[in-house]
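One protein chain omitted, others in place.
Here is subunit A:
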Amino acid sequence: CSHHPGKARDQFQEELVIRPLHSGDIYASFQFRTLWDTDFLQERQKVSHYRLFPKSLGQVLSKFSVRELHISFTQGFWRTMQWGQPFIPSPPGAELWVWFHDTVSDVDGNWKELTNVLSGIFCASLNFIDLTNTVQPSASFKPLGLGNATDHRFLRYATLPREIVCTENLTPWKKLLPCGSKAGLSVLLKSEKLFHSSFHSQAVHIRPVCQDEQCTSKAWELRQTLNVVFDLYTSGQGKKEWSLFKMFSRTLTEACPLATSSKVYVDITDNPELFELSPATPLLSQAVVLGDRRTYSVFDLTRAETFGQLRSLNLLLRWKGDSGMLRPLLHAERYVAGFGLQTGEIHTVIYNNHPYRAFPVLLMDSVPWYLQLYIHTLTVTSKSRDNKPSYIHYQPAKDRHRPHLLEMLIQLPPHSMTEVTVQFERALLKWTEYTPDPNHGFYVGSSVVSALVPSMVAMNTNFTQDQPLFSSFVPVKEESSYFVRVYTEPLLVNLPTPDFSMPYNVICLTCTVVAVGYGSFYNLLTRTFQVDEPSLPLAKRLANLIRRIRGVPLLA
């Protein structure tokens, strides 16, 4: 029993937001947040008693002196134009970025060990993250937690676009939750339904945050987020009629007993004709998120009356017709142009859909070393005129050591399309460096576009304890804009691939040439011919014997 049985210093909140999308799909976003008043990096006392915070992650934080850790596993690509902006963006594949504490002396060593430990925790191939795909961004990826020192030498960013996400990654992720998958909102997380979707992303975000409104001390926050978009046709059977049972094949029966707050928010702002939500609830909440004021129906799972007579909550949403979706203000695309296996061109297109405001964006590109970029061909054009970036940071690649890193701060004119092009040449790899399936191609990670987009509605800069989780992820510094990060598609490029059956063919051909050509020549030069007396048959030999005795000429 503890010597200080005071108020528990950690608390857990869970939340689910359901947002119907105008194309008929439905977007569900889970957030599980554990807040803990402790300091992992304190020298004097080691943390030894873990209650709600998972021990495996706590030990990782203290061993590697991690200040902030963000890891996400995504299957599918977020379609911004059809679905709007996500609450927590993530690129396809696996993405890991970490801020280390400034007491760390060997950041690269800690990074390598950290990726290995995380690959064991999440059953993923994160051990493939090494110096050839790690970059140190100089201006993107500022810490999302508390702190003032932002020396980018302590930041590492890596992405594995090819990483697969499946049940084996979801299982350990679920085991990190205080209630596991037994109670609360996590009972809905069934892999057979979650992976049969257009988009699935699970992430873990750990950072220090303000403990209270005065913000005099730090607390550690662990957020586990899971975003999933169910398709109208594959999961919805073509009808704009969704329910919790249809989405997750489960209904909610109770809140997690360890949670101080457990809520379900349903976005009812877009009100096309005949929008129905049952069971009805009197609780409404308004929040300003992603530059827009949205209204939500709230279901509080900690209150028994939410579950009604049947002791289970199955939300039913039905709507007909289509409401116009708010066009996302920032949107980016990327593709490879060119032909052949020698050269190519990467085009990144960024759209600013705001009617009259211009704003700056920070574009970060990390290209593997085997696509050799020609930076002198870099052009940035907006509205068919040259647009010179106000800040460029370029770190060239070193073969087999480092990838290219290109960061640019570009001012986007209002209502325009900006195109960034750069030419590259494909390198020829050594034959041992090819993967077992080289004809599939090689992946280039997504570009990251970070921007402060002007907001139509004033954002909330006050920090309150009972703010819904989906609106408190990114700290808001000013009212007039909100921070957004957009990821482009990853690229798949083919490198000149040798014919791996070549050694066998070469050996056959060489042996044939040696045997037939050289062998014949050798024989021709060294073979001598001798006349050989054939041996006579027995009868003729006897006859010759008699002839010799007689003295008569011999037979042939």
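The rule is short, and it goes like this: a residue touches a chain if its C-beta (ideal position, glycine included) is under 8 Å from a C-beta of that chain, and two chains touch if they have at least 3 such contacts; residues count from 1.
One rule holds in what follows: contacts and distances are computed from a predicted model.
Of the names listed as "GPI-anchor transamidase", "K Homology domain type 1", "AP-1 complex subunit gamma" or "Protein phosphatase 2, regulatory subunit A, beta b", the one that matches the UniProt record for the absent chain is "GPI-anchor transamidase".
Between the chain not shown and the residues A:23, A:132, A:191 or A:251, the one that touches is A:191. The missing chain lies against subunit A, touching residues 2-4, 6, 44-45, 48-49, 75, 112-113, 116-117, 119-121, 123, 125, 127-128, 138-139, 142-148, 150, 164-168, 171-172, 190-192, 194-196, 210, 214-218, 360, 362, 390-391, 409, 435-437, 440, 450-452, 474-475, 477, 483, 500.
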